[in-house]
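Every protein chain of the complex appears in place save one, which is left out.
Now for subunit A:
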C-alpha cells in the first residue's frame, strides 16, 4: 500500500504542478457561460432585431466600420479607409486586403454590395437602416462606392450597427438567400441562418437551440487578433433571480439581466457587480390605430394619460431608483437631447384634458405586454405601476401579459392600444430613433401605432426636420434633432418612462466585460484572468 500511496501523491503533485503552468491557456479554453434571456426573433442579420441579436451579430459578423472605444466615433473594421463627398451623398470605402470570411474566402466589394441590397430589399425590421441608399458600385474587388438619394450625415454611424455586418454572399446565395428587389418573398435563407453564420467576425455560430442556448466557437480563420475565449455559451435563463443564482453557484460566468434589487442581495466576494448608466430605455406606447380602442386615443387623451404617470415613482418601483428619466425617444446623451424638458406628472392637467374630451368619468384601455424582464425591469410589473397611476384619473388599464413572440404578432395586427416595450441603440446617432419611433411615413411605430394606415399619425414636421438633420452636421444637426425630439414629445405616441442603469454582474476571474452602445456585450473582448 505504501509505495502506491507515495506514487499517488507524486502523481497528484505532478498534475497540480503541470496544471499550474497550463492554467491560463486551459482557462481560456473552458467555455464561458453567460446567463441571459435569449429572446431572439431571428439570426438572419437582416431579419433579426433584438438585444441578443446585437451580441450575436457583432460577434459573428463585421461591418465596414465599428463603434470606437469612446462609444461615439467610428473606427475601421472591414474598411481600412473611407471618404465622403461634401454633401454626404457619396461614400467610398477601401476594404482591408487581408480580410477573410470564416470559410477562408476573401471579403470582397461584391459581398458588401450584396449585403446592403439584401438588407434593403428583404424588408426586415432593420431594413430602415438602408433607407436612402440609391445605388452601390464596385469599381474593383476592394472598393465600394455607395450613392445616397439624399444627404445622410449619419450613414457612417449606421454602418457600425451590428445589423449591417457583411455576409459571405456566395455561401448565403447557395443556401437560398437573395438580394434582389423581390427578396422579401424570394429569400429563403432565414432557416439556414438559424444554424449557420457567414461572416468574418471573431466567432462563428456553433449551435442555436431556441429557448435553450446560443453557442459560439472561435473563428479559426479570423484575420485579426484571435479572441481570448475559445467557446462561449449564452444560456437561456429567463429571470434575474435564476441568473444571480447561476452566477453565485459558478454555473454562469456572466449574468446579463440582474436587476438592481436582486443585485443588492448578492454578497459574494467572487462576484463583481458594476452599475453603469446605459442608453437603453423602457417606454409606454399608445396606438390610436389599434382595433381594441374603446375611445379614440387622440392627442389630448394621450397627453392626459402621459401627465398621469408618476415617472419618478416608476424609477423607484421598477429599478429601485437605479435609473433616470428620459425626455424623448432619443436617449439622453445622443445628439440633440441636451436641454429637453423631462416628462412631467401633472394630475390636474390630466383631468382637465380628459374633461375637455368628455372623459372625466374615465374609460378602459387594454394593455398587452410581453411577460419579460428587460434591463432589470419586469414589464408586467411596470404596467401595474402605470395602472395604479392611471386609476387616479379613472382610467382602467386591463393588463394582459403574453409571450414576447405573441406581442410581436399582435402589435402589427390587430394592434395593442397601450403597451410597454424597450429599446437599445444600434449605433451612436439619433436618426435611428427618428426612423424607428418617429411619426414619419413607414417608420416601425408609425405603421403599428397607426394601425397600418387606419389612423393618420404622421407628423410632417418630423419628416422635414429629419431631412434637414441628415443633410447637416455639427450644431445645425444637433438643433434639428432637438426640434425632432420636441415634436416626438408632443406626439405622445412613445412615452419613455425609465432609462435603467445597467447591472454588469460577473465572476471575478473574468475581465473585459463592458456595455457597448451598439453591441450590448462585445464577446471578443472578454477573457479569463
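Just a few scattered comments:
By definition in this document, a contact is a pair of C-beta atoms (placed from the backbone, for glycine too) under 8 Å apart; a residue touches a chain by one contact, two chains touch by 3 or more; residues count from 1.
What we mean here is this: contacts and distances are computed from a predicted model.
The chain not displayed here is annotated in its UniProt record as "Peptide ABC transporter permease", chosen from "Cytochrome c oxidase subunit 3", "Lactate utilization protein A", "Peptide ABC transporter permease" or "Sulfite reductase (NADPH) hemoprotein beta-component".
For the chain left out of this panel, the touching residue among A:378, A:446, A:462 or A:491 is A:378. Here one chain is not drawn; of A:30, A:85, A:207 or A:265, the residue touching it is A:265. Looking at A:131, A:194, A:241 or A:325, the residue that reaches the missing chain in the full complex is A:241.
Interface with the hidden chain, as seen from subunit A, comprises residues 239-241, 245, 261-262, 265, 316-317, 320, 371, 373, 378, 380-381, 383-385, 387-388, 391, 398-402.
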